[in-house]
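The next block holds one structure in the form of structure tokens; read it before the comments.
In this view, the complex is presented without one of its protein chains, the others remaining in place.
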Amino acid sequence: MGQSRWSKLRQTEAANGLLMISPTAIYALLLLAAPLGTIILYSFLTDGYLEIIRTFTFANYIEAWTNELYRSVMIRSLGVSMAVTAVTVLLAFPIAYFVSFHVAPSKKSLWLFLITIPFWTSYLIRVFLWKVILGYNGVINSGLLGLGVIEEPLTFILYNVNSVVITLAHAYAPFAILPIFVALEKIDRSLLEAGQDLGESKFMTFLRVTLPLAMPGVIASVLIVFIPTIGDYVTPQLLGGPEGRMVANLIQLQYLKLDNYPLGSAIAVSAMVIVTIVSLVFVGLNRRYLRGPK
Amino acid sequence: MKGGWFKVYAIVYLVFLYAPIILLPMFAFNDATIISFPLTGFSTRWFEEMLDKPALSLAVKNSLFIAVTSSILATTLGVFAARASTRYRFPMKAGLMGLIMLPLVLPEIIVAVSLLVVLLGLGVSLSLWTVILGHVLICTPFCIAILSSAFQSLDQSLEEAAYDLGESAASTFRLIILPLVMPGIISSLLISFTISLDEFIIAFFLAGTEPTLPVYIFSQFRFPQAVPVIMALGTVLVCLSIVLLTIAEYFRRRGIAKAGGKDTGGFL
Partner (left out) sequence: MTEKPTMIAFQDVQKYYGDYHALRGITATIREGEFFSLLGPSGCGKTTLLRTIAGFEGISSGAVMIDGRNMEGVPANQRPTNMVFQSYAIFPHLSVGENVGFGLRRAGLSKAEMASRVGEALDMVGLKDYGDRAAHALSGGQRQRVALARALILKPKVLLLDEPLSALDKKMREQMQVELIRLQRQVGITFILVTHDQEEALVMSDRIAVMFEGEIAQLADPETLYRRPNSRKVANFIGTMNFLPAHILGESGGQIEVEAKGFGNLTLAAEQAPGAASGEGASVGFRPETLTILFEGQVASDREAMAVIEEVVYFGDMTYYDVKLDGSDAPVRISMRNVFGRPVLDIGMRTRVAWSPGALVLFR
């Protein structure tokens, strides 16, 4: 009794694998690949009064990059997310180190739990609360005024880039902490002891052993913070003020208010390209740290 | 030097993390319409007002519906993809997986506008279901990450043993695979639920006339007198999240004990 060629084919690993992944793959193709393709397409078309004119053009990209306002928003978004990433990751590393190396194993999940609780609240409400904290009559100002440290409320802490950076740094803190923590946990403690046994001071052991081994976690952390922050909408909208607008606000404006899909698409695609380039450059520069054990 | 300074830093850091959250109950119970210091007095009227807003309850219902549906769909799609990627080799695997996981590195606004453009172009009207479409897109990668790890830790010889003992592919899945990846499935459902519940941008672009909870909250920020109610709402949400998380953690630990594994510390 032989087997038909069809049933033999059906049994192959490749066929089974493709079949198994097909629901998810088809979903992604229809609802992600196709739409992304569409906006890339739109970015090369022109905006008519009530509809899109199908003539191929680079005009949207030229507009996006030559227009002072648009260009400055995009550059600012890049700058803000780089600043947020730097601040967040730098502040996150000591905490991750603390929990990994200075907390008893039984207490570690408790600390992680404590660190993540604030993030189980609504992001919107958290952003609003920062507005409350940083505002003219807000917590900081009324507190400092009451203590007599300042005589007039501080104005530089709200409705500009500073407030955006502070709020986003707060929002993305646990995303930064966790990858670093995981990488630090993976480090074989006997390597550190070996470093010290070979004569290094604790600090030098940290620089020469711990830090390089934690690098993959740091890199993951950087990407996890950088990529979403550049496209954040809510924080700049609520407390960026006119100087703090970022690229997502611009895109929303073009799409929903000005109904200019081609220009909005061009800006969106430009933003994606910037993110990809910066990420690739960053990962490329750090290639040597990524070669280690995963 | 080490221990002491780190602990101080950790405490300061935690204060920074909790600062906004502490304000929530403070102003939720504060008897004033303006959110600022000094506090004026204790009152529960904002909570009472919160329960009396039909727009709010509608938004909550919508969000729950979207979150439950999205988490179920995303987890289902995640099971298929995770199983396929951990167990089979097939052509275009890297490409397909890359596409499916793409939303992880794509700013949400891009997902939102691209879906909007296509849906409007096809003449589909915006509704809760269009939001679900978007949420499933962004939740599935998280589900896959969790489920892949669950499927990986499944010893393949367990499946072969079940076959060897006479079971079919379907009954093996039901009796052996499913129970053993159940903790992963539950995590996946919870994570997707949480992501969907709090998600703003996609809902903002794709919800049409029916708001979700975050969209509702956003719309209220324009009205200063509506803000204390939002504080009350926020407090309730925080408490609910903590309860949910604690329950999830409890089940996670129980699941590990049942299968005889070791606790590696936390959901994530």
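As written, the chains take the letters A and B, and residue 1 is the first residue of each chain.
Here, a contact is a pair of C-beta atoms (placed from the backbone, for glycine too) under 8 Å apart; a residue touches a chain by one contact, two chains touch by 3 or more.
Keep in mind that this is a model prediction, so the values were computed, not measured.
Undergrad: Out of B:50, B:180 or B:230, which touches the unshown chain?
TA: B:180
Undergrad: Specify the residue from the set B:96, B:162 or B:197 that touches the hidden chain.
TA: B:162
Undergrad: Provide the residue numbers of subunit B that touch the chain removed from this figure.
TA: Spelled out for subunit B, the touching residues are 155, 157-158, 160-168, 176, 179-180, 258-260.
What we mean here is this: only the chains that are shown with their structure count from here on.
Undergrad: Over in the complex, which subunit B residues touch subunit A? Could you list them?
TA: That would be residues 2-3, 6-7, 9-10, 13-14, 16-21, 23-24, 27, 34-38, 76-78, 80-81, 83-85, 87-93, 96-97, 99-100, 102-103, 105-111, 113-118, 121, 133, 136-137, 140, 144, 194, 198, 200-201, 204-205, 213-214, 217-218, 221, 227, 230, 233-234, 237-238, 241-242, 244-245, 249, 263, 265-266, 268 of subunit B.
Undergrad: Which stretch or stretches of subunit A touch subunit B in the complex?
TA: 13-18, 20-25, 27-29, 31-36, 38-39, 42, 91, 94-95, 97-99, 102, 105, 108-109, 112-118, 120-126, 128-130, 132-133, 135, 137-139, 142-143, 146, 170, 173, 178, 185, 202, 223, 227-228, 230-234, 238, 248, 251-252, 255-256, 261, 264-265, 268, 271-272, 275, 279
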